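Got a structure here, written out as structure tokens. Questions coming.
Other chains dropped; remaining ones untouched in position.
Letters are used for the chains, namely A, B and C, taken in the order the chains are written, and counting of residues starts over at 1 for each.
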Amino acid sequence: MNIHFNPIKCLFRQLPAQMVSAHCDLPCGVYDPAQARIEALSVFAIATKMADSSDTDYRTRAIIIKEQRAELVKHHLWVLWTDYFKPQHLEQHPNLHDLFWRATKQAGETKHLHDAATAQKLLDLIDEIAEIFAATKAAAK
Amino acid sequence: MNIHFNPIKCLFRQLPAQMVSAHCDLPCGVYDPAQARIEALSVFAIATKMADSSDTDYRTRAIIIKEQRAELVKHHLWVLWTDYFKPQHLEQHPNLHDLFWRATKQAGETKHLHDAATAQKLLDLIDEIAEIFAATKAAAK
Amino acid sequence: MNIHFNPIKCLFRQLPAQMVSAHCDLPCGVYDPAQARIEALSVFAIATKMADSSDTDYRTRAIIIKEQRAELVKHHLWVLWTDYFKPQHLEQHPNLHDLFWRATKQAGETKHLHDAATAQKLLDLIDEIAEIFAATKAAAK
């Protein structure tokens, strides 16, 4: 992710209240790939910890929480795909559907597989999405 | 909020995987005040839109969604308060408990009251929390 | 809606238990467009009832429930799109991504608009998805 770009900053710093609400057509609220990314970071952290432990009870808890976090990643990505992105965005970014499909499938992979590399791939795909998101935000200004 | 500071950036850019997981003691995952802030921005946007509409059905939907978003703000703040902050943080920031209490109560206020000013007060309190969070992150390096 | 077509019938009638379980790779469970369709029928029924009532409290309850049902439609469709469909299905049905995008966006429309025609469009899109689903099931035999 272009981490020098901060969607929240742009959103809140540079847009007056009217514009903030203007991009929020009920029931969508405010969109931000950071929501999916934070949950994916949690999946990554859990997978990293699982590599260091063979305790069955500990792994059970790690898997329970990883399932939940990975599901939240899927949910946040699905909402972004369906509710935020519009046909004109698709024209400018024709790989949008495929990218979200691969990202949400990768979130599923982080449930199946318990290693950090699988979670890193998810983070990379979310970063690709975040860049497209940032580009559409910049274009909207 | 000091928006030039980006917790995700610090978290992901400057910490190796071990340290990422090090601060994540299951079942907490990764912490970030941005989660509460994004939902609070949604509450703010909804309140702003409600000011422009007297349509009963529209207001019903706005209130339904605002209730959900404000509840998510409360949840994310509660988790941050209980799971992330440690006694040493409290020593350095003795107003921590009171700040979280007022912030979560203010989230409740944004359910009662439907105006943007009430939501702005919530955003300001979350920014105070985000600054303390950033300070503890900086101190941990 | 094309009510002569019935995916569950195909699923139950033509597949023995082994095959039902065979297509379930954890954590997906069993897939069936009927889940989304039943919730969409509920959205349709609620919209039909709303047309007959101007009672504010009644409409409030109808909108609350319709929001929930429409959200469930979105969820069931998202899961089907991400977890059930595979790249080979996409080759055979290149409109898959666009169809799911329009269907989930239409589910969002049934939250915005309270009329039966908007819900009927959602049912029609789910029927299109159900036909593709049935075709992939038939091809898998």
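The criterion applied here is as follows: a contact is a pair of C-beta atoms (placed from the backbone, for glycine too) under 8 Å apart; a residue touches a chain by one contact, two chains touch by 3 or more.
Just so we're clear, the structure is a prediction, and the values are computed from it rather than from any experiment.
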Full count of same-sequence chains in the assembly - 3 placed in this view: 6
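As a convention for this text, only the chains that are shown with their structure count from here on.
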Proportion of interface numbers common to chain A and chain C (over half same, under half different): same
Between chain B and chain A, distance of the C-alpha-averaged centres to the nearest whole Å: 18
Centre-to-centre distance between chain C and chain B (centres being mean Cα positions), rounded to whole Å: 35
Averaged-CA centre spacing for the pair chain C and chain A, given as whole angstrom: 24
Chain C: positions in contact with at least two other chains: 67, 111-112
Chain B-facing residues of chain A, complex: 3-4, 6, 8-9, 11-13, 17-18, 20-21, 24, 26-27, 29-30, 32, 34-35, 37-39, 41-42, 44-46, 48-49, 58, 61-62, 64-65, 69, 116
List of chain B residues in touch with chain C within their complex: 56-57, 60-61, 64
Contact set on chain A toward chain C in their complex: 26-28, 67, 74, 78, 81-83, 97-98, 101, 104-105, 108, 111-112
